[in-house]
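Submitted below is the structure of interest, expressed as structure tokens.
One protein chain omitted, others in place.
Presenting chain A:
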Amino acid sequence: MKAAVIVFPGSNCDRDLAVAFEKAGLQVQMVWHKDTELPAGIDLVGIPGGFSFGDYLRCGAIAANAPIVNAVKAHADRGGYALGICNGFQVLTETGLLPGALLRNAGLKYICRTVGLRAEGASIFTEGYGRGTEIALPIAHHDGNYFADEATLDMLEADDRVAFRYTDNPNGSARDIAGVLSANRRVLGMMPHPERASDAAHGNEDGARLFAHLAGALTAA
């Protein structure tokens, strides 16, 4: 199975994400933001964390208009899988592929620590944990305070599209939401970093389970 990792100027988790994908058995190609097409046969697109375009204007806003993003949208519209982590989640909300937006953390501070999460919404990304399973993953963000209007939040909950919730809300996110799924459940955006908890040397391999299940399920599909 083939994965692409998009690289924007200012991305800094692109290599980590590629290593995590490869460790799970995926074949990875890095794709520059100025490219207009994804390589042929891509099953999964990873949009990594970092500070694309220096977070100018709004986090993810400039990246959401980069040439490659049209190809990522077309991939998602065809039913392709995509995973946006941290800045990647911000990019996905800015493109409109996922609802809501990420605001400045309620406490105004950049937060960099491991937090508790609960896996929920049924998807290829969460099945590896099982619903209700509590895990721990690192977060590292200044703008991770998930916001959507009440009607959208109700819809996300009714449709089981909340993939992960914080067990102890660190940033003010509406309804403790840490990750949301697209309507077809194939696009996930999440603020926590599974790729930073995917090797024994990280001291935490909770993230590796996400990638292992994802790669296995893609291969079986």
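As a working rule, contacts are C-beta pairs under 8 Å (C-beta built on N, C-alpha and C of every residue); 3 or more make two chains touch, one makes a residue touch a chain; residues count from 1.
Just so we're on the same page, contacts and distances are computed from a predicted model.
Chemist: Not counting the visible chains, the remaining one has a UniProt entry; which protein name from "Fe(3+) ions import ATP-binding protein", "Lactate utilisation protein B (LutB)", "ABC transporter permease" or "Phosphoribosylformylglycinamidine synthase subunit PurS" does it give?
Modeler: Missing chain, UniProt protein name: "Phosphoribosylformylglycinamidine synthase subunit PurS".
Chemist: Can you say which of A:41, A:54, A:67 or A:107 touches the chain missing from this structure?
Modeler: Hidden-chain contact among the options goes to A:107.
Chemist: Which residue, A:11, A:52, A:93 or A:198, contacts the hidden chain when the whole complex is considered?
Modeler: Result: among the candidates, A:93 touches the missing chain.
Chemist: Among A:2, A:58 or A:73, choose the residue that contacts the chain missing from this document, as touch is defined above.
Modeler: A:58
Chemist: Please identify, in ascending order, the residues of chain A that touch the omitted chain?
Modeler: Spelled out for chain A, the touching residues are 57-58, 61, 65, 93-94, 99-101, 103-108, 145, 147-148, 172.
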